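Got a structure for you, questions after.
In this view, the complex is presented without one of its protein chains, the others remaining in place.
Up next, chain A:
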Amino acid sequence: MKNNLLPAFRLTLVLLVLCAVVYPALIWAGAQLAPNQGQGVTVSQNGRVVGYANEGQKFDRPEYFNGRPSAVDYNAAGSAGSNKGPTNPEYLALVQQRLDTLLLQNPGVTKSQVPAELITASGSGLDPHLSPQAATIQVDRIAKARNLDAATVQGLVAQYTENGLLGPDRVNVLRLNLALDALAPAGR
């Protein structure tokens, strides 16, 4: 034991420098060449940073495409899923309630058109995406709120749909809403 203690201390110090200083510094230096110098990809509107491209944010106004439910209400200083089990009665009642609200806010949409991801919470609470179907059922509501042609709004959804070569097809909600604002500024 004694023969090992001193080498163990000295090796720990050397490796601490290697793994916790040199290595992160190397990656940091490399990241200076990455998009936005490794500070995360931000998105701006009229020169003002309005969010991170990869990180979901809260949209609950009728004139925007609304994202998925979030267990942390899109608080980006934290993150969490709901951690509700599949048979939890309270949880199932909450999903039912979200469905009822959704149908009320989007008249003309039937239950069978509602994709489950729009009424279930994401893993991170910061999911930036919707499925194209989850965006499509919101088109009529948004067109009405912004005095736009429904076909134009649907065109935007199609334009912003990223074809998942391997994963599911998806739409980035923030980018889609930015495009929507560019087309017809929200009245606020």
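The rule is short, and it goes like this: contacts are C-beta pairs under 8 Å (C-beta built on N, C-alpha and C of every residue); 3 or more make two chains touch, one makes a residue touch a chain; residues count from 1.
FYI, contacts and distances are computed from a predicted model.
Chosen from "3-oxoacyl-ACP synthase III family protein", "ABC transporter permease", "Acyltransferase domain-containing protein" or "Potassium-transporting ATPase potassium-binding subunit", the protein name that UniProt gives for the omitted chain reads "Potassium-transporting ATPase potassium-binding subunit". Although one chain is not shown, part of chain A still touches it, namely residues 1, 4-12, 14-16, 18-21, 23-24, 26-28, 30-31, 33-35, 37-41, 45, 48-61, 64, 68, 74-89, 91-92, 95-96, 99, 111-117, 119-131, 133, 164-168, 170, 174, 177-178, 181, 188.
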